[in-house]
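Report on the following structure.
One protein chain omitted, others in place.
Each chain gets a letter, A, B and C, in the order it is written, and its residues are counted from 1.
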Amino acid sequence: MDFDKKEYEFLFELGIAPSNPGCFIDGTWKGNGPLVTSVNPANNQKIADVSEASMEDYEDGLKACSDAAKIWMKVPAPRRGEIVRQIGDALRTKLQHFGRLVSLEMGKILPEGIGEVQEFIDMCDYAVGLSRQLNGSIIPSERPDHMMFEMWNPLGIVGVITAFNFPCAVLGESLYSHLVGIYLMECMYCISLRQLCCLVGLMVQHTVNERFGKCLLELSGNNAIIIMDDADIKLAVRSVLFAAVGTAGQRCTTCRRLLVHESIYQNVLDQLIEAYKQVTIGDPLEKGTLLGPLHTRASRENFEKGIDIIKSQACILFHGGKIRVGGSVRESEGNFVNPTIVEISPNAAVVKEELFGPVLYVMKFQNLEEAIEINNSVPQGLSSSIFTGRPDIIFKWLGPHGSDCGIVNVNIPTSGAEIGGAFGGEKATGGGREAGSDSWKQYMRRSTW
Amino acid sequence: MDFDKKEYEFLFELGIAPSNPGCFIDGTWKGNGPLVTSVNPANNQKIADVSEASMEDYEDGLKACSDAAKIWMKVPAPRRGEIVRQIGDALRTKLQHFGRLVSLEMGKILPEGIGEVQEFIDMCDYAVGLSRQLNGSIIPSERPDHMMFEMWNPLGIVGVITAFNFPCAVLGESLYSHLVGIYLMECMYCISLRQLCCLVGLMVQHTVNERFGKCLLELSGNNAIIIMDDADIKLAVRSVLFAAVGTAGQRCTTCRRLLVHESIYQNVLDQLIEAYKQVTIGDPLEKGTLLGPLHTRASRENFEKGIDIIKSQACILFHGGKIRVGGSVRESEGNFVNPTIVEISPNAAVVKEELFGPVLYVMKFQNLEEAIEINNSVPQGLSSSIFTGRPDIIFKWLGPHGSDCGIVNVNIPTSGAEIGGAFGGEKATGGGREAGSDSWKQYMRRSTW
Amino acid sequence: MDFDKKEYEFLFELGIAPSNPGCFIDGTWKGNGPLVTSVNPANNQKIADVSEASMEDYEDGLKACSDAAKIWMKVPAPRRGEIVRQIGDALRTKLQHFGRLVSLEMGKILPEGIGEVQEFIDMCDYAVGLSRQLNGSIIPSERPDHMMFEMWNPLGIVGVITAFNFPCAVLGESLYSHLVGIYLMECMYCISLRQLCCLVGLMVQHTVNERFGKCLLELSGNNAIIIMDDADIKLAVRSVLFAAVGTAGQRCTTCRRLLVHESIYQNVLDQLIEAYKQVTIGDPLEKGTLLGPLHTRASRENFEKGIDIIKSQACILFHGGKIRVGGSVRESEGNFVNPTIVEISPNAAVVKEELFGPVLYVMKFQNLEEAIEINNSVPQGLSSSIFTGRPDIIFKWLGPHGSDCGIVNVNIPTSGAEIGGAFGGEKATGGGREAGSDSWKQYMRRSTW
Partner (left out) sequence: MDFDKKEYEFLFELGIAPSNPGCFIDGTWKGNGPLVTSVNPANNQKIADVSEASMEDYEDGLKACSDAAKIWMKVPAPRRGEIVRQIGDALRTKLQHFGRLVSLEMGKILPEGIGEVQEFIDMCDYAVGLSRQLNGSIIPSERPDHMMFEMWNPLGIVGVITAFNFPCAVLGESLYSHLVGIYLMECMYCISLRQLCCLVGLMVQHTVNERFGKCLLELSGNNAIIIMDDADIKLAVRSVLFAAVGTAGQRCTTCRRLLVHESIYQNVLDQLIEAYKQVTIGDPLEKGTLLGPLHTRASRENFEKGIDIIKSQACILFHGGKIRVGGSVRESEGNFVNPTIVEISPNAAVVKEELFGPVLYVMKFQNLEEAIEINNSVPQGLSSSIFTGRPDIIFKWLGPHGSDCGIVNVNIPTSGAEIGGAFGGEKATGGGREAGSDSWKQYMRRSTW
């Protein structure tokens, strides 16, 4: 059977056909559940079909995982690391194709698609080193002729609910879980068809807590960039553009709020509006495109609804708020919208929520304290950034009375995390940490002996 | 005003009078809420009265904390550590009196009361050192001319619900929170009047989660000791006695289940019964007493109900289960009960629950795998211990297929943790860790910059 | 027997008499070696006599240490920590007297003498915490059913050669050695009579290496402060004064070289000369004194010789170098000299050496690269500092092409280390590290099993 379009034929290289079983159980592909269709967000036409797991498939899969875990846990960690290395190498040989698939299904531009797969590969390399460093401790005992130890053992099977916007990288982060003793049961291409509603997080946590299970949450962000009066404005504007429009505003770390010191406010706003006008919108797979479509038709509708609310709140509050650029969808078969800049009060209710698209709220502040207060005034606590050259401001920003986010950047955008550091945030963002530092401990259980 | 009994006059040394305000707010003692009476569990007679906080007091206290936290967080950590050192030194000068108070109110024997206060003092000393080691990291960045950091800032105000059985030490563990930037608002002597129902934990967690707050839970334990056929039986029996009867079975780490290899089962049981018969029961403040009363009259009634259930389940299951020693309360003014040994099947429902008193369930097993399975078959996962001299057994016990508890001991009882290690457990025990290792991180928020 | 002066009577409080045995062996004070006399550097009059160890005393002491070490090493580290805590508390009760002794013998002003003893006490507190954290590691093994560990055991007896300028604090740093398993055999008051010639360090190292012993060296410093054109000049000048004149220029971390950007050179120099003129010179025990005497008459002579060399080199090189302030000794019974500022070329040979007194070389530079090059152009590599408000300069200064010293400060003087960090330097400074971080490992031996 052939794909509808010739341009999809590269998918055969990845083992993907026009119709695919969606789950991989004990070495075999199957899928007796409902059929779902993956569509291209640039034109809403079908790419391929996937048959999902039935409940019975799911139970079979879990049983297979459970059996495998018993063996896998006893494999020495450095040997598990060697398998992870081979996974990374396998991906490396298909980097371009895989990146193209991510772009095709998700709608992000090609360099972003490839970059995401590269992040998965980097995580693999990192995990290989880590496989010899899942260290416990020998702690001095206060009792003569006794020893005290702290050791880490694998948790066992780990379930992953990945996100539509980083289908591949999020799975990569969960490699620790692989590393430390589980079998991933999700098939990779299937995952990019899923969409995680962030509100579900809290429900998941409650359910898991009831059985005293462990939960690692990375939910929504509502990330601000602060531009101080002494900032390098060119650098700041370029960074805001990248952080607000990149991935069509569908990153967890997308900049959604821009706080500008009053003395440079108009200057920054003017430059930013100018920059927004240059953004090339179109097919994410085409060279030169900066902004692709939103992921689904529903996202596009959601964007429209959001704009309506923004307009109404801007009015009611009489804060002079208004849409300065964009604020409309684009007529096309795809899910394209125009990148949008809104002047609004930090107190507007809509500012507290995460509208998952390229909408940037711009606000004015008078001093650092006010800027930090606005930064911290939303329920979410993922990423944040300040642009300034003054060390005293930087250290306040980083300190106990500074940003309350998990990621606290300086002179770089809110997006663009590195895998060596811990990724995640506080408050409604959920408190989980992925990637570097001691994040691996979350996939293990600790014993003191 | 005088105390009812002359023997309570040492309380004046601790600043405690026959009637006391129960909360300490912004430098002043007050308490406009309901009056509670602290009674001596050895005779159920009044020691002193405490007036608790009214709702308004509570709000005042929280406001005072909040104001203080702003200043306190900016005090350099080593200077906060110096205050903690002074707290420890202040307790050191009143160690004997304070230990006597703990014994008097809680009902534990005097060496246990003093030991508990000493643990608080040790935590202070430990925290002083820690105040110069709340280290973040500098992590190599993948971007030229960039640096990546991970830093820890204080969380702010921390609320502590302490436990009646370790009123003082639990508060001591929370010193980290003090250390890292809060004001403790509980007054100490008042705390020993509280009782925490462990089932409340889950409810607390859900409530805190709803506002995406952080929760550190240390709930119930249902701790087993395994005696292998090659064990040093004398050492094991002495350890079981200590762990099952100590603090009248009201420790989190009390041994509640004893698993004995079938080949030495009868021998161990006989020796243990003999040992139980020697236990001196009486006033916990009197020298030579090994077993004091339960903490409240309600606990004593609970014990009676528990024994009834045990008897019924022992019958129904036809597992040969029966009460071998004890199984009854003692007639007295106080809350005394007899230390109890029960032979029972590991499958009896009652074995899965924590009866908070000196009741020990004894069971037989055939091999290590079975013993570990039984050990792990309860909802709780706090402490566990094995007695054996064989390294291969020890390493299985400690490994991924071994004990699923947070504390995994070898040749020492389930009780008796050291402050240098992380204290806490998995599953229904709640997952929190206190005292040593990296437990301090739970009182802080992490930022990656 | 009485002291020569009534003002020395406070020494009785410290257990010091006009004549004292100088070594403490197995619980007893003795000293059958040569008599040395401790003199007051402010007037070169006798304070007290000390009889040093004979060779036989030394051997006895070593034998006693060796016997004690066998027992001491087996005492659990937290209990060794408790002894260290008691040492700190004992010093705390005599802080004022002890600080006065340090000032009296060494010649530093009283707040410095007290500060030094306080540093010892702080080290004790820090070491107590550390006694529960001398952690080894459990490392994942690549072989099935194997475990890998890394553990730290005490080295055994450690010999300490302390320095006349920090007699007490250096000994305090060596508390780790106490902590990790040795017996200090030096008596404390005796130590302040010793003088360590820094050149001896290399010889010591070679001798110890020949028997493959371990050596921890902290030798000379030749520390520079760089003032960039954007610096807060008032703050910088105050810091230079403190770092160059404090302890009469006899700190390891004394600022000996001042590098000033050409655009602010004259301004900084003028302000500094003005500040030097305000320095109060006199009895270190008197309130208000900022500059006491050098430690010995020999030091004063050395200072004179140094000034002669400076003058000759300043001439020969025609670099416009000249003495701008000071450059002479003060006529008195004591070892007083005038604090000195010299303008000189960075290439003058005398600048590469450490003249252990209050002499500051001032030089001009054109840009950061040149300043760093000058900073790194001396054999020593202990401390260094830059004054600037620009993050890009700060990060260059800290990076791989920045300062090559062990201590790399920003906007604080070269002196003033904290015990939580590792103290020591590279190159001719010897490479050893004391106080915080993982310095304790130097007193232990590592085993991988």
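Just so we're on the same page, contacts are C-beta pairs under 8 Å (C-beta built on N, C-alpha and C of every residue); 3 or more make two chains touch, one makes a residue touch a chain.
Bear in mind that the values here come from a model prediction, so they are computed numbers and not experimental data.
Taking every chain of the complex into account, the chain not shown here touches A, B, C.
Considering the whole complex, the residue from C:153, C:332 or C:377 that touches the absent chain is C:153.
Of the listed positions C:116, C:354 or C:404, the one in contact with the omitted chain in the full complex is C:404. The missing chain, though absent from the display, is touched by one residue of B:96, B:133 or B:345; that residue is B:133. From the options C:5, C:214 or C:277, the residue with contact to the unseen chain in the full assembly is C:214. Residues of chain B that touch the chain left out of view are 74-79, 131-144, 146, 149-151, 389-391, 394, 411. Listed for chain C, the residues touching the missing chain in the whole complex are 70, 73-74, 137, 139-143, 146, 148-151, 153-154, 181, 202, 205-206, 209-210, 212, 214, 379, 398-410, 412, 417-418, 420-423, 426-431, 433, 436-438, 445-449.
Taking the complete complex into account, residues 78, 81, 85, 125-130, 132-133, 145, 147, 395, 418-420, 436 of chain A touch the chain not shown.
What we mean here is this: only the chains that are shown with their structure count from here on.
Distance from the chain B centre to the chain C centre is 46 Å, each centre being the mean of its Cα atoms. Look at where the CA atoms of chain A average out and do the same for chain C: the two points lie 51 Å apart. Looking at chain C, residues 78, 131-133 sit in touch with two or more other chains.
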